[in-house]
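With one protein chain held back, the other chains of the complex are shown just where they sit.
Chain nomenclature is as follows: A and B, assigned in order of appearance, with residue numbering initiated at 1 for each chain independently.
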Amino acid sequence: MLRFIIRRVLGFIPVLLAVIIVTFFLARIIPGGPFDFIGDKSLPPSVVKNLEAKYHLDWPAWKQFISYMVGDEWKIGSFTVFDLDPNAPAHSYGVLRGDLGPSFRYRGQTVNDIIGRTFPLSAQLGVMAIILGLVIGIPAGIISALKQNSWLDYTATFVAVLGVSIPSLVMAPLLIWIFSIELGWFPAATWGAKPPYIQNMFLTPGFDWGNYFIHAAMPVFALGTGLSATFARLMRASLLQVIREDYIRTARAKGLHERVVIYRHALKNGLIPVVTVIGPMFAGLITGTLVIEQIFGLNGMGKHFVQSITNRDYAVVLGTILVYTIILVFSNLLVDLAYGWLDPRIRLDA
Amino acid sequence: MAVAELPAHTQLARKPRSLMSDSINRLRKNKLAVGSIVVLILIMVAAVFAPYITTGDFAKQDLMANNAIPHWMLFLMPKGAENYVRFSDKFIIGADDLGRDLWTRTVYGARISLAVAIVASTVSLLVGTVYGLISGYVGGKVDTIMMRIVDFLYGFPFLIVVILLQTYFKAVARRGVGGGFGQAMVSINESMGGMFFLFIAIGLVNWIGMARIARGQVLSIRRKEFVEAAKAVGAPDIRIIFRHILPNIVGPLIVVETLAIPGYIFLEAFLSFIGLGVDAPTPSWGIMISEAAPGIRTYPNQLLPPALALTITTLAFNFMGDGLRDAFDPRLKE
Partner (left out) sequence: MSSNNPEILVEVKDLKMYFPITQGIVIQKHVGDIKAVDGITFNIHRGETLGLVGESGCGKSTTGRAILQLYTPTGGEVHFEGQDIVKMKGENLRKMRRRMQMIFQDPYASLNPRMTVGNIIAEPLEVHNILKRSERRDRVKELLEVVGLNPYFINRYPHEFSGGQRQRIGVARALALNPDFIVADEPISALDVSIQAQVINLLEDLQEQFGLTYLFIAHDLSVVRHISDRIAVMYLGKLVELADRFTLYDNPLHPYTQALLSAVPIPDPVIEEKRQRIILEGDVPSPANPPNGCNFCTRCPKVFEPCYEQEPEFKEVEPGHWVACHLY
């Protein structure tokens, strides 16, 4: 088990490295630089030149890459291992030392600052959406399967297909229209703006959780409905299949209580296909947060990611991509572990 | 099979049933699936004949009629809208903030979504099937290497790769590139309203899941005794692949691919939404939603056509995919 985890984590290294290399060089070969335009105005060439020199964009690509990976200087005490730019103080310590470098467009801010500020909101949005998806989807799928071909099942199945078919792109504005504009129940674009803090909630005494959830409700719901529909569909289908298996018939035949049959025998096996989709779902979740943050105007990492692509702020783009990739690979690992727990036939260390 | 033991005349009178005709019969009984197929055909017809059922010019601006609505749509609007909206019955379902006809743009938007659906799924199906077929059929070292590559790519964040590719393609398209080949690609892309690069970006990443499924299917069929029987009679590999393996795997593969189509449509809409999809003024439903979303407080009507179109299309694809799955491979119900 531990060996499996270690091996998998080691396996992440080439993936992460490949992501960094691909994104780094792809970003360099994309025509146009970060300082071509500020707003709609183009800057005079001399200014652009100065700015590019400041961020070392005038260096050859390999030198930029080294600087990005390990920093532009490395000193141990007074001993200098290397210094790519002796005339200036270090402006980056490199990804390997946990420094994602300065932002090109937000003067005086590092990528670490930006991600640190914006990631909590995206993470909360994603985690709450997935919890909502599970909490609604799994029971709905179970009820639907156990009461197969009842009106309850038909309704749930239909609603679920509707749910997977409405993209968050449509769901979000729809929710704003109905619940924010027409009914006025929930605020639309204020989550993360003060007062509903998104950081240190657990450390703040007397934190106003009610207020927090009111602000978070619509974004989370917009993202979570699609997930719950997916979970419900999968759960229903897989449970229906499991229920027909011989070992369920045996369990019933030996007189087990129906509840025991379902919870002890059917459910654990029925969950296997559900768990397999959670991995790919994280990728969809990331897309989802991009859309939701955009439409609800939330100051999350997704919004910054899209913005820095348009701004050509490569440092931020690369940094956020790295964070996304790490989330993805670790969620895949978690899925594999859950899989091994649910299905003893899969031996993780084999 | 009790049927075979019936008296001779009843047996002989029956027509032979292939697995295919059984499946089609099952599909026919699924009303939702049949209805969805009809809806999709209607959308397809509308997309093809768009010039005849619309004004034919999705980019034409009528600045005197920006945000205009026809009178019948007033019930959709927020309270007090009659004080600020412009009325113009020239537009069936109103105009957007640049005075472009929403009906025309929505119908033309179907072209983009359907093109993405068809091209992305075809590319993914073809590339994935061929890859999986080679990997699974040849086996051995070739299989190991090919599957390592796929596993590696599978861990990659696709969405991000697509976004980067599109950023690159867009920048290249805007600035031009030196080489003749690149230039040719850029002009192809321009003539397609920015769709060409979109196809490449989406197609490049979506074959991977397909390749895995195809390989799995090949492996399960390859072990079957009828494949051994074909080998025993001396059938060459090509014949085994095309007569024995492919016919037994295309069904499930097409079903899986159909179920993936809504994802492609979402992806296009999403990319267009963040400005990395097709080029303006080509109307994509994603672009239309992104244009309508900020004005939702005053002009919610503008959001409705693309949102409805997108939802109905994906809904139809989902129902059709479910129906195909149930009809063609009842075991595939996950």
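Definition applied: contacts are C-beta pairs under 8 Å (C-beta built on N, C-alpha and C of every residue); 3 or more make two chains touch, one makes a residue touch a chain.
Quick caveat, the model's predicted, so the values are computed rather than measured.
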Can you list the shown chains that the omitted chain is in contact with?
B
Which of B:Lys29, B:Lys60, B:Arg86 or B:Arg239 touches the chain that is not shown?
B:Arg239
Note that chain B touches the chain not displayed via residues 1, 3-5, 8, 11-12, 16-20, 141, 144, 148, 224-226, 228-236, 239, 243-244, 247-248
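The rule we apply is simple: only the chains that are shown with their structure count from here on.
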Can you give the whole-Å distance between the Cα centres of chain A and chain B?
24
Using the touch definition from the top, list the residues of chain B that touch chain A in their complex.
78, 152, 155-161, 163-165, 167-168, 171-172, 174-175, 177, 262, 266-267, 269-270, 273-276, 286, 289-290, 292-293, 296-297, 300, 303, 307, 310-311, 314-315, 317-319, 322, 333-334
Complex contacts: residues of chain A adjacent to chain B
12, 14-15, 18-19, 22-23, 26-27, 29-32, 161-162, 164-167, 169-170, 172-174, 176-177, 181-182, 234, 237-238, 240-241, 273, 283, 286-287, 290-291, 294-295, 306, 309-310, 321, 324-325, 328-329, 332
